[in-house]
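Chains shown are a subset, placed as in the full complex.
Here the chain labels run A and B in written order, and each chain numbers its own residues starting at 1.
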Amino acid sequence: LGGTLGCASVTVSPPIVPLGSAVTASCTVQRELCQGLEQGRVRISWMLDNKPVAGSQRQGPGGTEVSNLTLPRFNHTQARLFCCVEWNGTKQRIGMAEIRAGYPPAKPLNLSCVLNLDDYGLTCQWQQGTNSHLPTSFVLKCMGSRAQAVTGCTPRGGHSHCTVPRQLLQLYRQMEIWVSATNSLGTAESEHLHIDPMDVAKLDPPTLQSIQSIPFQTDCIALAWDLAWGTKHMELQCELRYRAPEDPAWALVSGIIGQAGTAQHCGFLFGTQYSFQMRCRRSSASALGSWSEWSPVRNYTTHEKAPT
Amino acid sequence: TELSGDQDFQLFLQRNLEFTRKIRGDVAALQRLVCDTLQLCKEDELLLVRQDLDIAQAPLEQCHRRTFQAETCFSQIRAGLRVYHGSLATIRALLPGHAGLVDTLQLDMANLSSNIQQQMEDLGLATVTYPTENQDPVPTFSSQFHHQVGGFFILANFQRFLETAYRALRHLASL
């Protein structure tokens, strides 16, 4: 069928609808613009993708023919609605509109953040929640406590995480952080986190430097460690765990002051090889503050019992 | 104003004591760089040259134990942070390969200053809001050697400033 520019115009309002709700469309055919349609009655019909659907046709203004269509319960997430006319005994598709359906965005869940101490970037991740079937954009939002400018970051290519650079953060002060999800049917926000970025700093583990038996108290040992780079200025609370190869479980020593750099502990068997590991966290960190990983294992064999 | 014992205030102090320690660590790192690369390490070898270098100094007498006054001390700390924020331009020019460390330091100083400002406002104290851009002119030096010695003393003075500010915050935390 020759040039159909303007011959038929199809409108769907709204083009994006909640799944299962009604959709109304109209097709206006301007006969004189439809090359080849000059003679005979214009009979308009509709196809939803490849399924015929019935509309009601009436005369429109200025000699146009208009057909209206209502789909009571539109339950495709995406479909193409074609406006057709009879021509030379065949059904010609002369106009099309795309319909999308879905849900407003689900509330993003399980928002959690970690501050990387190498570059002080704050990386947050979340779960998107149930699929809304519609193009949905996510933005992480960050606000200082004086509600100055809202900054944040945008995940790339459908990821559910992004990193707020140091310049946009306010350290050592409460910040409000949340995720906002938006599509054509609405917006949803995650829980708002109220955290000082430092509280979620991810610490590297300490390094156990030396372990020795203290001669006169034969069942005691003294150990020394180095704290991870970039944590020298922090007050750290550390834990030590140790066990002999045949022990089922680790013995735990907590409440060690990180900055001290050395500690003593007693109650070890003689001539026994023990494995030691240590981990730390910021003392002032709130419940959110996470422990570092355990340090690499360091083995040490206590000396034999002195002959009485 | 009754400051001690206020739970929020204690949290502010704990956090910003650590922040000040971090900044002091970064300033010490810059001092080591000046020593390693420019061979300027001992202050007592540069006293004669210092006498005619116009080096920024920030007053902190309200933070000293004898004349301690919390509100003014906070304001003096903020004013000093601003002066040294500007002076760091001299350091960036001296250590072009370490601009990243200077940028981080300036970011931290700006954060510390706004943390103090917000805490003062929470306590109902009067505060000054500085324009974000720093208009103070960058000092010029008559020779490369004077420029280097100037940089040395900016860091030395800033380190002393931070020690005094740190002691004031620690004093408040112990009340």
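Here is the rule we go by: a contact is a pair of C-beta atoms (placed from the backbone, for glycine too) under 8 Å apart; a residue touches a chain by one contact, two chains touch by 3 or more.
From a predicted model like this one, the values you see are computed outputs, not experimental measurements.
> What stoichiometry does the whole assembly in this file have, expressed with the labels used here?
A x2, B x1
The criterion applied here is as follows: only the chains that are shown with their structure count from here on.
> What whole-Å value do you get for the distance between chain A and chain B if each is reduced to the mean of its CA atoms?
39
> Which chain A residues qualify as touching chain B in the complex?
Its residues touching chain B are 120, 144-146, 166-167, 169-173, 196, 198, 232-235, 284.
> Give the list of chain B residues in touch with chain A in this complex.
Per the touch definition, chain B meets chain A at residues 11, 14-16, 18-19, 21-22, 24-25, 104, 107-108, 111-112, 114-115, 118, 121.
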